[in-house]
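Missing here is one protein chain; the remaining ones are kept as they sit in the complex.
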């Protein structure tokens, strides 16, 4: 794919931004691509809604905002309600079953995965939820090479927690790949 | 006279500025004239040289600086050396004999009066020297009505010191008038 | 009036993070105002910029949300021009004592009748966790990745030396004490300073491994002691709480009224 | 080196009025530097704006005449970037404690190795005689035609509360004492504050009927007493002179060097 | 001695204007050459029951007057160059919150500490652009004491009318020189006070909801209506908002309420302007030299006049274009590197016929200085 | 993972540029959206033996870097709107005393506290005119991280070359967005250090006597030469003077050393500019939208290009005039009320063919926004 | 002082942010966070009406309504 536009959305504490950064970073550092990542700041950072835009491309990227994402991730109901309409026709809309009830009709492939529940069941640490989401995304799409994401996670995460994060990544990847 | 330009010069402690203000104020408040008074500020205020420009006129006064004074008063040797050359040809140059030795040839009427010595002899208070100078000036020229200056002095000077100042004014006036 | 009547409920839930001590201070403060039965129209709250400063948006007083560090100077204008108003000035630690330090000591020096409340979370919350002049040495912050080397002010000592006539300290944990102190501070004639230890779990807590809001409150409990208490005597390293200064000194607006009386009289004669 | 070698004689006579105490303070200061045998190239004098601030033009050190109230912040930049230099910061009372008050308390808090000298004539000399935060109540000034109502700071108390590790006071009258105190202050490692009472006969003296410079110096003599002296014990209303604080505390530049040591090590590992 | 005549400094004329306009509150910090404004108000305000406070610095002074204005007072501060720089953040706050206030800047030589006791007109553009972020501002000036008085009254009137800070841009010569001032009788000059809301207790008051005419009635702090004031972008309640629509509307309102009223705000004087072939555009003390020159030259039959600006911001572009339409050349006489010159060039049809006659050495520009340049422009050599 | 590639925020790219340029000293006070510059330097500086200090406010920060620069260090501070206003007095001091320093202003919505987390380009004119008194200044900007890096290096180089404060005018989008940065090898980009006097001990050094080429060699505080530095007008010794000749010469020197070097200072980029009938002039993040639009339209055969400004002050008047000479219309794309637009109008031959495409609501202007205006100008409706 | 009896613990779920302060400091463990991370009174019968939860809640989300014996 020449240019992928993604929007990650959710709430303050979910690590949405971190996931977005890791994804874009992986694309740049390990896949030799260009990428931009941006986010909405402000009161949102205090537990309110959060959104991050990512563009990944072989070419130069100028305008960094995403109007119609190829890939939309919504991790809260609010996020889903606000953003589900903007997904590009034919795009992908990934949600977590615990947090989002997909009600609207959306002209996109909707993938609903029980990521949070699986994380709690298999790993028991809610903090790696976002990494699991990332894994799922990579499992579903070919935005980026799974190995690149693993390397990017390794760069970001304190050594002690790497194992845990890799588990989450794998878990997400498997769930994502299975949903195909 | 339609427009008189005066420069008062001397050193910081001599009350040169006050004299200039009183003169201009008298012209405005009691003679119904227009007047401007301006002065050089800065380090000069700390014992250095001091200069004040006064213009008195029946008309509106725009440019407030004096290039060639009709009347130049110099109360220190420094002031004399610096300014004596700018007096308007045919103008008046008033100096005090204690402080200034008139050396240069000047194309103006030079009046030298022993004002400081007389003040010390007759009144004994150096602080009224400037008022005495003012008196002399009024005695020599018709820049302004003597009564107006008296009124202006009365406006400015604390009641307790009025008597003293009037004495100084009279003293100067007499010396000035006698020099005619 | 009920406590809620002092709030602008329309803007709730407020913008502070879960467990932020500033919310508790707001809680204690409106109870003080309620217990004093003050009229809402006679109170002006002036704040600067910071998480703490947002408090002025939530109270149903005349409210003035100004610029960073200058709240006390706006407040001085309000108070001197209209001395009948009660003026409350809550400030963050950075707001009050970093950029605002000069206004703090000068308002204290003038002893103008304003109630200054320092909501001290030892961090710049709003900008994301930089250290403040109240952090003290050995603290982690985004601008002190190797821990801070700066010593901190003691607000009580500084306010006292600068001339404040009422100086007190409590914490977000000691809510009843805080309300009582605030009541006295508000009614005090002159410049009163109330330092209230607050917690920022989001930045300070996280960076300095102090756990969640509740454990940070536990630290406020265990790390402080009332002045005159046995606990403090035994362990002088504890931070003292209580009222440190409560004196009678000429108040600025009253003194100014005398100047007016004098000037207008002089004018007539 | 002779005392005069520390002066830029080319700019003399200086710009101060006859009898201005600031000249005497310059006199005492260069004697302190001379007695300490300091190299002129190792001294930086940083000043703000005011009559007092002009002192930096007259000394043959590296000299930095800055903007009103901010001298200590420029000095902080000089010192932290080049800690081997001795940094002297003479300031007027307005310069140091009106507009500059915040920088004063923060430099004290950091305990950065700078010598701050407050040339306190209780008036804004340079701008023609407005009152200052050190004037105190009941003083006549051009902006207080009906006398001041503002209380004054006590520089010693404020500096102490803010964290200065050396705090002292003397006067333009007590020239030998001043030189001795300045010597100690300059050699002290950490932030040192020396308040020196000075006289402005031109504005303060004239407005407040204190007579000429000599009589103002007489007042400095009769109005002060050494700490620990009988005179002070008998009359506590006198202004105490002497060294109030002289303690050993971590100095900012040294602490920063530890951070560098730590960071560069961490970097390698 | 007439009661209404004074022989005073320009700074005192400004004080008289402020008193006439009804000033209640002044906060300041001394600085040359504006200090006399504070000094005179320190006496005059308590005499009239008003308040004067000397603050710890210029920032505090600016903030204090904003606070006082909110209680319904007419307020002012005064400063010069360095102090004006320090006030910029708070001036922006007053713009954003639409709080009436007057700031006198008696200009001195800059940049930096510069030349405190000498004349300059170097802060013209700073008055317009000194604070961060887009906004508009009103700035007035004057060349003689009667006008200093009038413009000061106007400044208060405009601040109250448009709910905005108004800058008085005087200069050292005008501030320090003494000349005559005739104080008008009470009622002779119109005095404007802010529009106050007529809404009573219990009725919802929207502090930041402009009426149809663009004006926002105020309510005094301490009065019936409790509302919020913030320097953040805000909605009609004064509560912070970063809703793009709200932000856009507020910023446009702040700019429009001034730029759309440029005709009502514009103040100027014509001196020998009809039939003038050479027009000097000037303001402040440099205008005195220009007028002096024009008088002299007119006496010799030269067709030369002066357009004296008394309002600088919003710049009276159309008025200047109209007045200069028939000039062979326009000389902008000012004591800076051409700050108003750039505005005049942008205004007129032939910018290449606009010339700068300036002096930047701390001395008042003289009629002779201007004449020299005039001769060059006329092709008559120097 | 290549050592030299980073995926970072623009603020961090600025830090990398500063490190590459050889920064020794940073003093700052946090403020959104510039804070990350301080935060990253707090770690990076001690790692390289440099000094980072968090001061009590922005004024103190600005003054501290000036002090540090005098000891021979390369220095910088960073801030946003309100902090930039506070620094103005001290920036003027650095202009007057000719002390090299770099000030990054990551712009946010203004005026006042405004819209701290949203984008704006409202401080363009403030960078030029924010401090009192006449003077000149250099201001650079960038639209992407590689350029943020390069312009930061340039800023240090120019500060050292011209002995002047240099302002980096970034904006919130550029500052906060993450994208790729490739850090050049050592030596790949030229690094300039200040000219130091070659005079030895005992020889009279005149700190403020310009050489024939207008440059003033410096001497570090703590070195052999003891001299005076003052913000007052000063003579060649650095001693205060208000001699009119001295004042005049110094002020002209301060202006000339920058304005006369506009060609060397000018930085810009052309995107599809040859044969362009419609030219978008833009800078910072808004240039990204302009380039995006130009690319799209070029693909459709429309003759449209972008002139991207990277130096704003001194304004590259002649360059802009040349580049826009053949354009049917010029659209200035910026996020303010037309601050650069006014400069472009003054530069080009047909000012009435210059249009403003702006957005001031805190949102990044979009290619669609610009296109809408373009269609109107082309007479093709909306 | 009249002995106090709980009428009701009102918790405003729109305001509660689940910080857990009330839970942690309730002397009789009356409160708990539910699945949506909101405080709920799970053991109201144990409440001793100390009102500390109400006074400490940073979100002003709790109101402890008390019946005062006999008193209105």
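As written, the chain order gives the labels A, B, C, D, E, F and G, with residue 1 at the start of each chain.
The working rule: a contact is a pair of C-beta atoms (placed from the backbone, for glycine too) under 8 Å apart; a residue touches a chain by one contact, two chains touch by 3 or more.
Fair warning: this is a prediction, and the values are worked out from it, not measured in the lab.
Novice: Using the whole complex, pick out the displayed chains that touch the missing one.
Specialist: D
Novice: Check the options D:24, D:47, D:130 or D:143 and report the residue that touches the missing chain.
Specialist: Reading the full complex, the residue touching the unseen chain is D:24.
Novice: Can you tell me which of D:175, D:219 or D:238 touches the chain that was removed from the display?
Specialist: Checking each option in D:175, D:219 or D:238, the one touching the absent chain turns out to be D:175.
Novice: Which residue among D:157, D:212 or D:257 touches the omitted chain?
Specialist: D:212
Novice: In terms of residues, what is the contact footprint of the unshown chain on chain D?
Specialist: Residues in contact with the chain left out: 4, 7, 12-14, 16-24, 26-28, 31, 172-173, 175-176, 179, 201, 212-214, 217.
The rule is short, and it goes like this: only the chains that are shown with their structure count from here on.
Novice: What chains touch chain C and also chain G?
Specialist: Touching chain C as well as chain G, we find no chain at all.
Novice: How short can a chain-to-chain path be from chain B to chain G, counted in steps between touching chains?
Specialist: When the steps are counted carefully, the minimum from chain B to chain G is 3.
Novice: Using mean CA coordinates as chain centres, what's the gap between chain B and chain C in Å?
Specialist: Inter-chain centre distance comes to 60 Å.
Novice: On chain F, where are the residues touching two or more other chains?
Specialist: Each of 32, 43, 46, 56-57, 82, 89, 93, 112-113, 116-118, 230-232, 242 in chain F touches at least two other chains.
Novice: Return the residues of chain A touching two or more other chains; collapse runs of consecutive numbers into ranges.
Specialist: Where chain A meets two or more other chains at a single residue, that happens at 42, 47.
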